[in-house]
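For this depiction, one protein chain was excluded, whereas all remaining protein chains were kept in their positions.
As written, the chains take the letters A, B and C, and residue 1 is the first residue of each chain.
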Amino acid sequence: MAEVIPTKEMPPGLQVENVDDRIMTLNVGPQHPGSGHMRIIVKIDGDYIVDADPDPGYVHRGEEKMAEARNYITNIPHLERPVIHDSCNILYPYVLGVEDLVGIEVPERAKYVRVIAAELNRCIYIQYWLAIYGIFLGHSTMFMWPAGDRELFIDLMEKISGARVTHAYFVPGGVRNDVPANFEDVCLRQVNYFEKRIKEYGDIFYDNPILKARTEDTGVLSREDAIRLGTTGSVLRASGVDYDVRVKEPYDVYDELDVHTNVLKAGDSYARSKVPWLDMLESCNIIRQALEKMPKSGSIRTKLKPNPKGGLDEVYRRVESGRGAAGCYIVSKEKPEPYRLKLSVGSFRNLIALPYLLKGEKLGNMPAVYWSLNYWPVEADR
Amino acid sequence: MSVIAPKFRLGYFLKGIFDNAFWILTIVTLAGIPLIQIVLFYMDLPVIDGELLTAFLAFTWLFNPTMQIPLIKSLLYSDLFRIAAFPGFGFAALIAAATIFVERKMLAKLQLRVGPFYCGKIEGLLQLAGDGLKLISKEIIIPAKADKPLFWAAPVLFVGTAAAFVALIPVAPGGWVVADLDVGLLAVFAVIGFFPIITILSAWSANSKFPFIGGIRALHQMVSFEIPLILSLLGVVILTGTLNLSEIVESQSNFPWIIFMPIGAIVFFTAMLAELERIPFDLPEAESEIVAGWLTEFSGMMYGLVQLGSYLKLYAFAALFVIIFLGGWTGPMFWPPLDTELIMEGTPIPNFKGDPVLTVHAPGLPLFDKDPNEWVLQEQGELQYTSGQLLINGVIWFVLKTVAVIFFILLPRGVFPRIRIDMLLHIGWYKLIGLAFVNIFIALGLVYAGVLGPGGIM
Amino acid sequence: MGTATGIIKALNSGVKHLAVKRFTLRYPEQKLKFVGDGYQFDPTTGVGIAGLKGRHMLFHDHCTGCQLCSIACEGVAEAIAMVKVPDSWGQNKKAIMPQIDYGKCVFCGLCVDACPFYALYMSNDYELSSFTKEGLIYTPAQLQVKPQVQQDSELIIDKRGARHG
Partner (left out) sequence: MVEEHKATLTYTQLLKEDLGIFRLVPEDGVIPDYKAGQFLTIGMPVKSEGGKVVRRAYSIASHPENKKFFEFVIRWVRKPFPGRLTTELFNAESVSGVDFPDEKEIGVTYHLGSYTDPAYSKQVLALATRAPREETPNPGNDSTKLPSLRDMFYSVEFHEREVFEMLGVYFEGHPDNRRLLLPEDWADLPPLRKDFKNKGR
């Protein structure tokens, strides 16, 4: 007869885990300098990660529920909150969807202004992302340079929209105000200067042999797995899938511009971090093209009824944001408010790849893999 | 729009001042005055001009203009001064503080920002003092179930070991070193060997996961890089045939060893970066992976002490590099030293008949020209004479070279990312040790070819 | 040898930047110059006029007390409350005007878009901090005052890099 060991009664809700001596559980986050606003429960055996469980939700604020109580216009400042430094792009699918629901046309000039604003925002986002990628790898210069050069684009966005981060600039039917006089010259000058700076990033960061040795062949996501996991944006393109919503399903005037998709084959952390860098160059190209082709004058906003209503209808629109495809699903029931609004965002879709990639990696690779997924915790929580 | 904070009350302000005054007075009377008495009445005091210094004499001479300089001189040549001020702790701490300032400003310049700017009016000179005050005034938090004695001891031990390291560094000719050992280099390695022990003890005693992982990493790193560190210096030891650091410096009066052993210098520099936990080898403190590594649980002045210790260590390593590879204090004189006789005996000026009527003393440097214990040493037969010019010249060269090395230690922080533990161990065990052996073979070749070393041409 | 050249390239790029002008905007001494006089809106065309979305300006002689700004704000921040003003105006029989709580305002400017009478604009003033929460609530009388702003720094790009000057 085996002796029955008397167990202490645990308080309700407390779990008792079987503790293995070899396995150590680390709570990476939410107050960890390398986690962002989320927690990754990492189990390590020595220096190897045997299990990783992402636990987002620390910045969940119920944007989707809040949107059901607000009309189509007052939703605008709210829906850009999840990614304030990419606020134009996160708002873009919503605005396109409402335009479909209400049935209004956008003036040609407004479409170009939207494209310019969206690409400027993409640069702002990628620089912010790159800054954090730099500091995650212990490269403090790569934190400061993009964070400083981001000022160039913030300055441009502020000239257009009057706000530095939360622009609230796109509205159904166009944009809220015209660009200021001589904006084209200023924009061209700053974009040209920034292209020179991008080369410097290459010298000190991307061509750095230590960085390459550190991030190459870590967290390899094969082409098949990238498709199977449903990743999107730069993660997908780094794995060799040629997919960009701007090219495949062009919205506004992207079909009139020459957009090049940056695809790398390797699928490792280095490739995943290099694709956004190439995307910034591509954004500069697009901005230059759009400035050239933009009608010099014309209407900028189609007037909307004061309280627009959608029909008994539903719509799903998607755009390419800084983190991949951002979709907006609106169910309308003939009311000024959306009946249900769902944001499908790149961060949330890329999150699924995190536990898949982290298993079997070294602990030292965790920041490199985690942040190369182009993940923004606030957006994933919405 | 500057408005006094609404909570401000004059009564509290005055109470704070009185509180402070009360505690300062109490501490001075209870501890300060007894300390002064102990120093004055119970310590070994120097002999000045044939008279044993007593408290009475010291107080008297303090106000006697002719005896002030001998008094200060006797202080300068005492062991206490060497340990606390000039070649020892104070000097090193000053250079460490300057290092922190330079690091901040240089890194800021590289990263297109301004760095500390407002504290101290000029480019944030006093920022470090502000940071020190902040650290002192912060609460010290000790994790629950930590091993308290060890946890408290670790920062103190760290600073103590770093200071012991500093004590072995000669900075100027004529024995300006706290401990002039014949086995100086071995002593250096012995002291370096303490750091991993302190690190792992503090990491273990904190009873926390991240310090533990950081401590293990530090242990790996320091132990595996000590071997190339030692091996890279063997070449110099073979060529000079001595372990005494002062003699190693003197052997380089014609050319620094880096000319013959660049490989050894590179290996030593790399291993030095790893021992110092500087980027790109700052794995034990990798913030994005393990918060702050083995420093995670330190707070307040405990953290400040560890930082002080690590910057002292940085100075000591840079100085070691200068001593062994860059020729220490040797360098062209800024002004040629005067003859000993000119200073001590003066030049007799004869009158027209040829009889000496006047003796002109050449102006030496009043504080450094002569050892006050000269007559004692003369009797013992070991008079040391250091010219003031030689001392100042040596210190200037030494500091210049050290600052240059420190600059190169700081520079990678702005340029390189952190590497991974397996890459680090690979570099340490495969590449650096191999290169160190290549360096040793070069040294042996030079010796056997008869070019350098004991019995060589030079 | 790729490793060595990479390291030298990175070091070179780092050292080169020791001579580049610093980019930092030294805020209290330098203040950025903005486009125009602030964000304004033309309700006849339905298009705004570019400018910084800073603190609001209220023109008492245009405000009719229609509460449209308050209604627009309800869905966003609930920062605008309508309060009584002592003096009466011909176009504002109820004598109510918006009072804005900048502790809640998100500076989206939808209230400006909502105003059909050219009464509410936004100015260039963004320095609104206060020691108390009450200090952030701006009454109609305070909103009437045109802010004094001195903003002169601009982004300069030349051969030695970009900087604020």
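Points worth noting:
Everything below uses one rule, namely that contacts are C-beta pairs under 8 Å (C-beta built on N, C-alpha and C of every residue); 3 or more make two chains touch, one makes a residue touch a chain.
Bear in mind the structure is a predicted one, so any value in this text is a computation, not a measurement.
Contacts of the undrawn chain with the visible chains, over the full complex, involve A.
Within the full complex, the residue among A:116, A:229, A:253 or A:369 touching the omitted chain is A:229.
Among A:248, A:265, A:293 or A:359, only A:248 touches the chain left out of the display.
When the omitted chain is restored, the residue from A:99, A:119, A:149 or A:381 that touches it is A:381. Only one of the listed residues, A:50, A:66 or A:104, touches the absent chain: A:66.
One chain is missing from the display, and on chain A it is touched by residues 13, 56-57, 60, 62, 64-66, 69-70, 224, 227-231, 236, 241, 243, 248-249, 314, 316, 318, 325, 327, 329, 331, 339-340, 342, 344, 348-349, 351-352, 381.
Convention: only the chains that are shown with their structure count from here on.
Measuring from the averaged C-alpha position of chain A to that of chain C gives a distance of 26 Å.
Centroid to centroid, with C-alpha atoms defining each point, chain A and chain B lie 49 Å apart.
Counting partner chains per residue, chain C shows two or more touched chains at residues 7, 10, 13-14, 17, 23-24. Those residues of chain A in touch with two or more other chains are numbered 141, 148, 204, 208, 210. Of all residues in chain C, those touching chain B in their complex are 7, 10-11, 13-15, 17-18, 20-24, 26, 131-132, 161.
Chain C makes touch with chain A in their complex at residues 2-3, 6-7, 9-10, 12-14, 17, 23-25, 32, 34-36, 38-39, 41, 46-53, 72, 74-77, 106-110, 113, 122, 155, 157, 162.
On the side of chain A, the complex with chain B involves touching residues 24, 26, 32-34, 47, 134-145, 148, 204-205, 208, 210-211, 213-214, 362-367.
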